[in-house]
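One protein chain is absent from this view; the other protein chains keep their places.
Residue numbering begins at 1 within each chain, and the chains themselves are lettered A, B and C in the order written.
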Amino acid sequence: MRVFGLVALLAPLMLAGCSVHNMVLFFPAGPMAATELHYTYLITGIMMIVIVPTLLMSLWFPIKYHISRQHKEKYTPDWTFSYVIEVLAWGIPLGIVAVLAWLSVHGIQAIDPWNPPLLAKAAPNAPVEEVDVIATDWQWVFIYPAEKLVTIDELTVPAGARVDVKLTSTQNMNGFYIPQVAPMVDAMPAMQTKDTFVISQPGDFTGFSTDFSGAGFSWMRFAVHAVTPADFTAWVQSHQGAAPLDYAAFDAHIAPPQVNYGAKPSYFTLTDPKLFGEVITAAQMGKTYPVSQALNKAVADDDAAPTAGAQ
Amino acid sequence: MQVAVEGPWSPLLGRLTLDAIPYNNPIIVPTFIVAALAGLVAVGAVLYYKKLGYIWREWLCSVDHKKIGVMYIILGLVMLFRGYVDGLMMRTQQAIAIGPDSPGFLGAKHGYLPPFHFDQIYSAHGTIMLIFAATPLLTGLGNIIVPLQIGARDMAFPYLNATSLWLTFAGAALVMISLFVGEFSSATWVGLMPYSEMASNPGVGVDYWMWAIQISSIGTTFNSINIIATIVKMRAPGMTWFKLPVFSWVQLTTAIIGLTAFPILTVALTLLGLDRYLGTHFFTAGMGGNFMLYINLFWIWGHPEVYFLVLPAFGVLSEVVPAFSRKALFGYPTMVAASFSIAGIGWMVWAHHFFTMGMGPDQIGFFSAATMIVGIPTGVKAFNWLFTMYRGRISYETPMLWAMISIVLLLIGGLTGMMLSASVIDYSVHDSVFVVAHFHCMVLVIGAAAFAAVIFWWPKVFGFKLNETLGKWFFWTFIAGSVLVFVPMFMAGLAGETRRLDYVFNTALAPYMLWEEAGVLVYLASVGFFVLMLIVSLWQRVPAGESPWGTERGLEWLTRTPVPFYNFAVTPHVNALDETSWRREAGAALRPTRYVPIHLPHGSGLPFILGMDVFAWGFALTWRIDWLIILTTIAMIAIVFIRSFDRNEGFIIPAEEVEAYEANINTASIFAEQPKRGHGLVGEAH
Amino acid sequence: MHSEKPTLTAKTALWAYEGEEHDFISTRTFGFWLYLLSDALIFAGLFASYAVMDNPMSAFGHPLANGLLSASRGLIQTFIVLGSVFSVSVGSLGLKTGNKGLVLGGLAAGGLLGALFIWFGVSDLQVMAAAGNGPLESGYLACLYALLITHALHMGFGLLWIVAMFVHVARWGLDAMNTARLLCLRMFWQFQASVWVVIYVYVYLFGGAH
Partner (left out) sequence: MGTHHYDPTQHPEVRQGTILRYVLATVISAAAMVGAYYVAMSKPPLVSLIEELAGTLLVALLAQAALYFGLDVSRAQIWKSVSLVLTLPLFIISIGITVWAFSSLYGRTMPDPAIMSSMAM
């Protein structure tokens, strides 16, 4: 009983923490996530048409027809089939599924991350910001080809711009995800995937990897800053003159497995415009960055696994 | 052309060195000591009471479907406990390791488990719960109940049945030994690719995982063959297809999935093995390999596997709900149709597991819609159970409690499943703990139905009921734990928490983690009540009589209770769908008046020996001990060859002996030692 | 619907005293047929893998089927395997009359042709590997080898089985047990021919080999 008492004491504290504001998926920051939320409400709502009555029936029937009430209620032990009920039992789910499937197909057409028709409608004249993303073990590398800038574990984009993301990975599959902002898309070695999104207003978000990729996976997060176009230009300016980065430097210092505790950002000047393509080609040619058992086991230890970032 | 491996290799022991034994790990060593002590006590007790011969003859050599089923269920319950402990450790880690300021113990930066150890634990949790807990539990139930429900003496292939069991045991033993020798896979239960390749996973963990599920899934394929052949060929006279009880129908659909989906897993794992052992490039990222192919092959099996598990649970509900509603099952023909629809559609939807991998909207739309269609027959089943209760006379014995909560969980799991199948929603919660909470809802349906079935049919096998009071304590604590764990988990999923985190960077998630930790501790109480229920019931052993629940309906209750080793004294002629309740109502005879000789197969030690050999083979492959691989492979072929020369066709129990057994049924209970029988009673043919 | 319950009369059968014996041979052959279906799904997995890998990117600079395989040699292999299956099938006609010699002769001829088939296939693979197109070179080649070797392994297992059946038939004759086994073996051998024609049409001919 003492344990239950402890739980009772802790309960208000824990409840207070479970506020709805933590559930970030309910607070989208751009049209893509807003559409996802819209469909969530729509589909869940339609499901409720059948779930709520069924749930009530599953609670009400056992009470109503409990054996202790046998003198009050009808008992039909041989009633085992009814065309009406069977037609309804198949028909109602069928109708609901038809509507839901139609909605789902339309939803996925609208937000196809490769080239979402949704953004063409919602933000037709938005300027395009291209970012190439490389997931390494275990950091996020963001390449701004137009700005000749490379950042690690920080994605800064102009608010209101349409961000076209190309994704790949050095060695393992990772999920690229910014809740409230962008659909989840996998970053895969030797492959190239795409994601597209608009962040409507300036703000700060967190992105992270969603597909397990090894010992440093839990630390694979990056800060996302949506800033005004003027601030974006200023931000680009402020990192002019950072250390140069070409494929050789990337291969030697960034790609080998390492954990960036605390996701400390670092910045480079892109000197090799083909870097993204070279990473894909290297993976296709069989390039791997072997993770030894020793590194796997030691990864929790700050000293054993060198912190990456600026060299 | 073997792949070179990291670390030392010797011809005698392969990769196995003293370092492989984690003698300095503060968690594994106490576990080992406890396990070793428990093992020593068990072995000591067997030797002290001189039961070694009994266990060998009556259990390890048994080909009796009921004993095999009981051993399956014991394996399932033991592994369920192991899987639960893994879950407890995971939850505790996540409850501690929140935010950069969270403390670290035992050498971990945050929490008490370094990532590598944590990753193994959740990989083991998933593998064990699905492959070595749920599957044996349900396979065991099918083994016990199906032959009884169709009026058969045994399965169609009793020796193959024993072989399936011991292959499953061999797989489970590989998982268990990985705890103390070497390591388990850190690549999750699905074997992430290309992460499971040598470059990222040079250790033996993936090998352990791969061979464990490879071996046990071959056992499952064999079992599926057996179930289909039994139901198609061994039904009692008079049992037409539409007198086949729903549980048996469902076992048939399940076995069809087992027969057709598991071979694809065999292919996926074999190709992965070729990559890891011979250095081919099936699933590597480079050299023309394609890891998306592995994901595709794995889920061709993986999604039907979900229905492989949940369909038997639906079958259990279709037996338990009518029994405790004192009313025949509503909508029997549509129940059968729904089972086949679920199995069939479930075979076409696997790609929804990789919506985020980059498929085009046409394909995603197709798989999304197809996935939703599974909701239709599932909904039909729920309605039919509800209308079975409607105008019934319901009582709340523990099996019924489990069945009712199963329906509620199914509705919640179905709602969230429909949400996830809408790819536009999946794009925001794929790989989040929302998905984890959803499929745990579904496996709780399976778990609850399995508990309902074990409690419901327990007296059929053992002759006494489980303690109802403790059973209800077990039920309520289990449900309280489930609510505490999984409601916050759904919320954390909507808060954007991703799966498989050994360090939770978002401090806002702390309250959810604490709730889940509280829930998993409440589960501990339910484990305690479960064990207590078993101990008290075994201690009391109140004879349950011929009709333990008073409301039994199916043919399986027409044998004596507990069921004797020969099942039916005389094969029944089936007249109605619910034969036993029909005979009671119509006043037809429940017992035969004269007896005939019964023909039964002999036991054999070869399936057990084969299982042990396959275990050694898996161990040798894992550690790359070449000579042992060759030796055990030759032994496997030799065992099959030797078995083909065993032309003993079983023995005959004379009619008088059957009559004597039937008169004094306690002597025939499942623990009784059978009298020694000479060979060749039937003799060689011609 | 089904809910109509039977009425109990004096004639209602309640116990099946005569229903004890099941059709032993049919149960065996049906069970084995189910195994063959599961085996078909193994080949489905391999065919699906092969289909996915059948592109220049997965070939990784190595030729595809049209540069590796010979359709005419494949046709010869097809004739060999059909001849082998024909021999085993005709041999099994001896079961009708209890003609041990015909059964064993058919098995022997089928086995020899099967061995010839395996030798043909293996020597083709050796030539391929010697030309630098071994199974480790690319994902496509690995799939091609996996498909062909899996089929050859089945044939090889069948050969072992044929040898074992010689021992059994010599020792016990054509009794019920051996009849069931021979029927299963016949199905197994016929199944290999079915798989081979799919491989031949899909991998060789559709792959553009000539």
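Please note the rule applied: a residue touches a chain if its C-beta (ideal position, glycine included) is under 8 Å from a C-beta of that chain, and two chains touch if they have at least 3 such contacts.
From a predicted model like this one, the values you see are computed outputs, not experimental measurements.
Within the whole complex, touches from the chain that is not shown fall on A, B, C. Of the options B:Arg584, B:His599 or B:Arg643, the residue whose C-beta touches the omitted chain is B:His599. Which of B:Thr163, B:Ser200 or B:Asn296 touches the hidden chain is settled by the complete complex: it is B:Asn296. Residue-wise, the contact with the chain that is not shown comes from B:Thr260, picked out of B:Thr188, B:Asn201 or B:Thr260.
Listed for chain A, the residues touching the missing chain in the whole complex are 114, 168, 188, 191-194, 247, 274, 276-278, 280-281, 285. Considering the complete assembly, chain B touches the hidden chain via residues 153, 228, 232-233, 256, 259-260, 264, 292-293, 296, 300, 347-348, 350-351, 357-360, 362-363, 599, 601, 649-650, 682-683, 685-686.
Not every partner is drawn; the one left out touches chain C at residues 21-22, 24-26, 29-30, 33-34, 37, 40-41, 44-45, 47-48, 51-52, 55, 57, 71-72, 75, 78-79, 82-83, 85-86, 89-90, 92-93, 95-98, 174-177, 179-180, 183, 187, 190, 193-194, 197-198, 200-202, 205-206, 208, 210.
One rule holds for everything that comes next: only the chains that are shown with their structure count from here on.
Ranked by C-beta contact pairs, the top interface belongs to chains A-B. Centre-to-centre, using mean CA coordinates, chain A is 47 Å away from chain C.
Chain B has residues 281, 284, 287, 328, 332-333 in contact with two or more other chains.
Listed for chain C are residues 1-3, 5, 57, each touching two or more other chains. Every residue of chain B that touches chain A in the complex is listed here, in rising order: 6-7, 100, 104, 107-110, 114-116, 119, 186-188, 192-195, 197-203, 281, 284-287, 291-292, 325-334, 354, 356-358, 360-361, 364-365, 368-369, 372-373, 375-376, 379-380, 382-384, 386-387, 389-396, 404, 407-408, 411, 414-415, 418-419, 421-425, 427-432, 488, 491, 494-496, 498-506, 508-512, 514-515, 518, 521.
Residues of chain C that touch chain B in their complex: 1-3, 5-8, 12-17, 19-20, 22-23, 26-27, 30-31, 34-35, 37-39, 41-42, 44-46, 48-49, 52-53, 57-60, 62, 135-143, 146, 160, 164, 168, 172-173, 175-177, 181.
On chain B, the positions that touch chain C within their shared complex are 1, 156-157, 160, 221, 224-226, 228-229, 232-234, 236-238, 242, 259-264, 266-268, 271, 274, 278-282, 284, 287-290, 293, 296-297, 300, 328, 332-333, 570-573, 575-577, 582-583, 585-589, 592, 596, 598-599, 637, 641, 644-645, 647, 684-686.
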